[in-house]
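In this view, the complex is presented without one of its protein chains, the others remaining in place.
Going by the order they are written in, the chains are A, B and C; count residues from 1 in each one.
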Amino acid sequence: MKIGFIGLGQMGSAIAANLLAAGHELSVWNRSPEKAQPLVDTGARLAASPADAAQGEVVMTLLADDAALEAVVYGANGILGSPALHVSHSTISIALAERLTADQSDGFVSAPVFGRPAAAQGAKLFVAAAGDGKALDLCEPLFAAIGQRTFRIGDHPPAANLVKLSGNFMIMAAVEAMAEAMTLAEKGGVPPAVLLEVLTGTLFDAPVYHSYGAILLEQKFRPAGFAAPLGLKDMGLADAAATTFKVPMPILGIVRDHLRAVIAQEGDDIDWAATALAVRRAAGLG
Amino acid sequence: MKIGFIGLGQMGSAIAANLLAAGHELSVWNRSPEKAQPLVDTGARLAASPADAAQGEVVMTLLADDAALEAVVYGANGILGSPALHVSHSTISIALAERLTADQSDGFVSAPVFGRPAAAQGAKLFVAAAGDGKALDLCEPLFAAIGQRTFRIGDHPPAANLVKLSGNFMIMAAVEAMAEAMTLAEKGGVPPAVLLEVLTGTLFDAPVYHSYGAILLEQKFRPAGFAAPLGLKDMGLADAAATTFKVPMPILGIVRDHLRAVIAQEGDDIDWAATALAVRRAAGLG
Amino acid sequence: MKIGFIGLGQMGSAIAANLLAAGHELSVWNRSPEKAQPLVDTGARLAASPADAAQGEVVMTLLADDAALEAVVYGANGILGSPALHVSHSTISIALAERLTADQSDGFVSAPVFGRPAAAQGAKLFVAAAGDGKALDLCEPLFAAIGQRTFRIGDHPPAANLVKLSGNFMIMAAVEAMAEAMTLAEKGGVPPAVLLEVLTGTLFDAPVYHSYGAILLEQKFRPAGFAAPLGLKDMGLADAAATTFKVPMPILGIVRDHLRAVIAQEGDDIDWAATALAVRRAAGLG
Partner (left out) sequence: MKIGFIGLGQMGSAIAANLLAAGHELSVWNRSPEKAQPLVDTGARLAASPADAAQGEVVMTLLADDAALEAVVYGANGILGSPALHVSHSTISIALAERLTADQSDGFVSAPVFGRPAAAQGAKLFVAAAGDGKALDLCEPLFAAIGQRTFRIGDHPPAANLVKLSGNFMIMAAVEAMAEAMTLAEKGGVPPAVLLEVLTGTLFDAPVYHSYGAILLEQKFRPAGFAAPLGLKDMGLADAAATTFKVPMPILGIVRDHLRAVIAQEGDDIDWAATALAVRRAAGLG
């Protein structure tokens, strides 16, 4: 398929490489063009602009935030009005997803992904996709090339963004709960590793507890797999959705407070799971 | 082995039946003796008192709360001073576990269990056991007869109780997080079942999300598998531990508030997972 | 003094009337010009545009939110670049206050006010003003004409906005605390009026407890003195400031959740103090 890919950060580059490897004809664009070089070296075409990358059947975008995606869609030489179907992988606000849906009424798919960079490289992402059924059918082989499973969330694109924000909230909630329980255990004389073994050996045998549990045990928060300020941004988007839809979410309030706390205490370069540090310190642990 | 079992509620009766089936010589005692009848009919001896049930190698207790266990240990004809090793399966306060440890210095094992009545019947419980190593060795075949796996928590018995309270807290935290996310999804136009499928299909593929997720989807809170007042009691014990060890636990505060709320709104006969109802109602859902 | 006034809602009209009564030469502008008529009838000049209202020494603005103030300052025929000193009474975001400070470096005073419409009519507002000292001196007689007291917050205009947001947060926090205590009292058999009498008769003898206490006792939440959606907007601005400055504010999280709750349950036309209803309902009261 003739496709474009815009946004070549760590995640985007890995995804684009998998699309290329799957045999698709790929045009790429990035604000800092040097990031496109490795892909160009392996066969991608360097597009002259976002619009230029959107002349094929599909153009996929994966940008850092609302502002970056808005620039690529609505800015000079943006993709708005281009022939390609826009497939957005970014984690953005529900408000922007609604606007993109309204403004691209002839075709828009929202398809945020779950997974860290290693999963992107291994084509092991999870894709949560929402949009018109035929558009989703068209994307099916593309999603298959980048992920291990695609979930269809319905025909209204912003629904996929809400699922993504909910998922990230659930991760932060699990980290907070583990941090509270492990701190209680430690101060009460139970080695946190023992508690974690019981949890993951019983009702909590899920990747989120295994992976984040290990991070909490080792207190390995640098280098950041997903930096706390990005986590705070995402939780801010979830909070905005909670305001729009009028949903009290007290755990969300807690995790946002702890993200603020750990950034205040440790700076911007720490992993979002370091909310556990805020929990420990509040309990007088180092 | 010659053993005693005290406390024949739904859980205790199921455990005792499995011990009997495993070939142990069993004496049983319950405050309301009629509950002992099915076990007596299948070969157990009806003990005349708690002390009478504690004349063998091991006496196991599974009572509803601190007061009930105190009565059986310290009351008239209590097991204190009896020859049997006391193995306590009850979910009790850390303070009482400490007291029992001090008063039974020649032998005490704390071994609370994880699992609902069906798991008890199927000998599929998880046992978290703490105490002297030789005492734990002695109990090994007994635990094998009632559960699928035993976790050794160390040699200080109250540690096992802290693990149990932490585990129950983790369950309530997961229910609260799911309830918040599913309510956000529902009000934002995403069917909660779709969100749950994504969660359990990705990072949250653990029994706690599968089983409680289904309960939340169906809003099936009656009959109660574990009644909200018992949940509130357990969370109160966790709160007491948090006070003793000086650990701030904001999610614990939230789940205790929501247990109070749902009992206030619905009465005592509702499942502890109905905290999700409190979340829904706060968001204006029925 | 020759002054302009932009934004003639309930508060703005009352303030402008007091400026007129104090003998100032007043030009007024409002998006819906009919609201200017009563002031024109009593001697004000109807300005043709925001810029036209900003040809005197001072132009005061009191708009509903960031967007409305931005339109008046940066929009067509906006006041940016006009000769008058801009004095902003609006409750706006810290981010916009920073932008206005940067863009109006030759003169900008931020002077949000505390008080309900009746206080505005009676010239009994409190003014929290920040900006250049000479500019504040110039405003002194204007503030004296509309309020009972002016607090100088320093020379950086956004500081006054932060004080305003903090003050509104403190009101919501006091309402929440009273609601929790009065609900506890009621369910525990103590008439809330008795509790309130003890509180206001001892350590809590302050207007916030007298006025909001009476509202809570009577549960008189309609018509709204200050509507819950406006309160939620203001608390959102406080939350944005907390994110910018990295300050965990758990009570803020609670009051935002309860504002969402009561709007979900009751609609938009209810007073912000109706967060107390959310507290009551969570406790099973009607």
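Note that a residue touches a chain if its C-beta (ideal position, glycine included) is under 8 Å from a C-beta of that chain, and two chains touch if they have at least 3 such contacts.
Computed from a predicted structure; not experimentally measured.
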Touching the absent chain when the full complex is considered, from B:Asp66, B:Glu186 or B:Asp239: B:Asp239
Absent-chain contact - pick from C:Ile171, C:Leu230 or C:Leu259: C:Ile171
Where the unshown chain meets chain C, residue by residue: 94, 114, 126, 128, 149, 151, 153-154, 156, 158-159, 162-163, 166-167, 169-171, 173-174, 176-178, 180-181, 183-185, 187-191, 194-195, 197-199, 201-209, 238, 241-242, 244-252, 254, 279, 282-284
Missing-chain contacts mapped onto chain B: 232, 236, 239, 242-243, 246-250, 253-254, 256-258, 260-261, 263-264, 278
Residues in chain A touching the chain absent from view: 250, 257, 260-261, 264-265, 278, 281-284
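By our rule, only the chains that are shown with their structure count from here on.
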Cα superposition of chain A on its sequence copy chain B - rotation in ° rounded to nearest 5: 180
Homomeric contact chain A-chain C: same or different residue positions, threshold half: same
Distance between the centres, which are taken as Cα means, of chain C and chain B, whole angstrom: 52
Interchain centroid distance [CA atoms averaged], chain A/chain C, Å: 38
Residues within chain C bordering two or more other chains: 250, 257, 260-261, 264, 278
